[in-house]
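Sending over a structure as structure tokens; questions will come in a sec.
Missing here: one protein chain of the complex. Every other protein chain is in place.
Letters A and B name the chains as they come in the text, with residue numbers starting at 1 for each one.
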Amino acid sequence: MIVPLNHILLLSGLLFSLGMFCTLARRNLIMMLLGIEIMLNAAAVGFVGASLHWQQMEGQAIVIFILAVAATEVSIGLAAILVVYRRTDSVDPDMDAALWEKGGSR
Amino acid sequence: MQPATPLPNSLIVTAAALLLPLLAFGVIMLATRSRHRLSAAISIGAAGLSLLAAVYLLVQHWQMQAPLIFQAVWMVSGQMTIPIGIMLDPISLSMFAVVATISFLVQVYSLGYMAGDPGFGRYYGCMSLFAWAMLTLTVSSSLLQIYIFWELVGLASYLLIGFWFDKFSASEAGKKAFVMTRTGDVAFLLGLVLLWLQLGTLDIPVLTDPAAVGAQLSPGMITLTALLIFGGIVGKSAQFPLLTWLPDAMEGPTPVSALLHSATMVAAGVYLFSRLFGFFSLSPTAMAVCLAIGTISMLLASTMAMVARDIKQVWAYSTISQLGFMLMGLGAGSLFAGAFHLITHAGFKALLFLCAGVFIHHCGTNDMFEIGRQGGRRLKSAVVCTIIGAGALSGLPPLSGFFSKEMILGHLLDSGHPVAFLAAAVGAFLTTYYSFRLIFIILFPRDAGDAPPAESHDGHHHAGGEYSMTTVLWCLAGVTVVLGFFQTPLHDFLARTDTGVQAATPAHHSWLPVAACLLAAVAILQAWFEYGRKKARQIGWVEQIPFLADLFGNRWYLDRLYRYLLDTLVYRGVSRLFTANDRRVIDGALDGLGRSTIGLGRVIDWVHGGMIQYRLMIMVAAVIGLILFIGWGG
Partner (left out) sequence: MAYQLADFPFLTTLLLCCVAGLLAILATPAKHTRAIKIVSAVFSGLTLVISIYLFIAYDQQAGGYQFVERVAWIPALGIAYFNGVDGFALPMLLLTGIVFFTAVLTCWEMELRVKEFFALIFLLVTGVFGLFMSLDLFFIFVWFDVSLFPMYLLIAIWGSTRKEYGAMKLTLYLLAGSALILPAIVYLVVHSGAMTFDLLVLMEGDRFTPAQQRIAFLLLYIGFGILAGVFPFHTWSPVGHVAAPTAVSMIHAGVLMKIGAFGILRVGIFLCPEGWQYWAPLMAVLATCGIVYGTFVGLNQTDLKYVIGYSSVAHMGIVGLGLSTMTIDGLNGAVFQMFAHGIMTALFFSSVGYIYDRTHTKAIAELGGLSRIMPRATTFFILAALTGIGVPCLASFWGELVVFMSCVRVYPVAGALAIGALAVGALFMLRVVQKTCYGPPLKKFAGLKDITATLAVPRIILASVIVLFGLFPGLLFDMINTATMQLIGLR
């Protein structure tokens, strides 16, 4: 293997923590979604490295799964965010619940 | 004496006499209520046949040596058998005859009195119900059966007192009567149940057999049950302290007052005592209590009658007083004296009430002053019969009341309770006084200027149909005159099966009748002085003492006391407490449980909702902690 597993795992870990920071520390639902995407991709990188290290194809198969799931999840998540935005004009995760109830269907 | 089974004839006759009124009740209430004459005919027919049956039975069994009993099983539960049956012995046959006679006469009288009343059919239906219940009560063979029909008699009384139910006071009086007698009946039922548990049976021959009872019950238990059963008697016979329902019961039509509340139903209490005389005499405490309560009731009621303005109320108080007198006689140890006075009293008291009814029917008012002013004295039959009745009540010879009163006074003298005898003498004096007060007020009216008249009953109609009323009056008057002379045959009749009766004949005090008559004469003179003379102001010596007038007029404030107790203890006290408990404590706890569940849900909801990133951070921290734990902790 050209790149040692440790380096890949390190990259994966760093990416994951970057994604986690993005999710937890941003005041924007879309940025939270981005963060989740980054976390998912970090896990995929880790899987690819593990698959190359132990020469098993399953790892790469899982990456395809992750990509599919991530795509689905992003589409539904964005749709949900759109609904919330339409109703409350805000993508702040800390929004007041009353905003949603008052909003009605717009 | 060993009881025997009655002949089939007697059985059929008795059964017919009992069931015909029941049938009449059913038919009238279900089918013929709107057809007045038919209803009356059915009811009077049944009553008449019962009367014939009573006479037949009396004649047939005049020489009976032993009581006749017939029992069938009404119901079985486990080891307990509840019987239904009839017991024919001299006391029950005499009472049966009395009830049947007066029932029949009053129903005939009602043809005239109640004519034109829209509830005519219902009236006769209830009368038949009463007749059935009372007749069966008199010939019941077990104490439980007596209790059952005792309650049914109370029901009939309730229905008849509140007959004119449009009037609030009438329904109120009916309810009061029922609840007060029910209070006494609670004690009765408790005593009855205790007896049943100890003896295993409630058959009357067993109860009155000293050997059987004494073997299984301790003296304390006998006294307890006797006192409890006596509680029922106090309620039903309107003795102290449960006496205030009877004057209020005068809201009912006068024939009802005559039948139920003078002659028969209230007499059921005294009859029960006579029935169970053997049982009661086993407990000296109970006899003493009986004597005491009888004395108190007699005096109390007499005082109340002295100031009453309503003619029916006077006779109501008089009934209470006379029932107390009977209980005094029984309590002093003489079965025959009490029973004989019961029989004679039924006759003359019913007579007095029916005469009052004639007055009310014609003058449209119950107030005796008004009746006098409206020319009551022109109603010759009523006046003469009232005088006869009052004479019997006062114990004037040769009327029936004289004989029975003398017997009781004699026994009281012999019984060793001088206080009781003196009280009885005072009571007799007062009785004569208030009876003749009434007569003189009616005979010699004064002009208006008095207080407004006592309220009369509406729902009652025009004059008319007098023939039926006056005939009955003369019948009863005749009975009153003649019955006294039957004392010895009756005594022998009752003594045939009950040796206790025979033994208790008092020594003959020849001065007693004379003294009693003198006392009565003095009372009449006083009444004449205060009410009858030309110049009399018609204000009694009692009425001139305001304190006494108020006390007697307000029934010794008993009513106020009961009202107060009822309102404070029951309504405002216990009832309100329990309701508040229900609403605030029990329901409050439940609703609180419901609310706290919702509250808990809200708390959990708070944990879930809100800023999602905080929750995510906690999740991440937890996962990291887990990894560290697994990784380094092992």
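The rule is simple: a residue touches a chain if its C-beta (ideal position, glycine included) is under 8 Å from a C-beta of that chain, and two chains touch if they have at least 3 such contacts.
Not measured: the values here are computed from a predicted model.
When the full complex is examined, the chain removed from view is found to touch B. Only one residue from B:Leu422, B:Ile586 or B:Leu600 touches the chain missing from this view: B:Ile586. Among B:Leu7, B:Ala31, B:Val59 or B:Val76, only B:Val76 touches the chain left out of the display.
Within the full complex, the residue among B:Ala31, B:Val59, B:Val179 or B:Leu600 touching the omitted chain is B:Val179.
Looking at B:Leu7, B:Val482, B:Leu561 or B:Val574, the residue that reaches the missing chain in the full complex is B:Val574.
Think of the hidden chain as still there; on chain B it touches residues 73-80, 147-149, 151-152, 155, 158, 162, 165-168, 170-172, 174-175, 178-179, 182-183, 185-186, 189-190, 193-194, 196-197, 570-571, 574-576, 578-579, 582, 586-587, 590, 594.
What we mean here is this: only the chains that are shown with their structure count from here on.
Measuring from the averaged C-alpha position of chain A to that of chain B gives a distance of 94 Å.
Within the complex formed with chain A, the residues of chain B that make contact are 609-613, 616-617, 620. Those residues of chain A lying in contact with chain B across their complex are 20, 23-25, 32, 93-94, 97.
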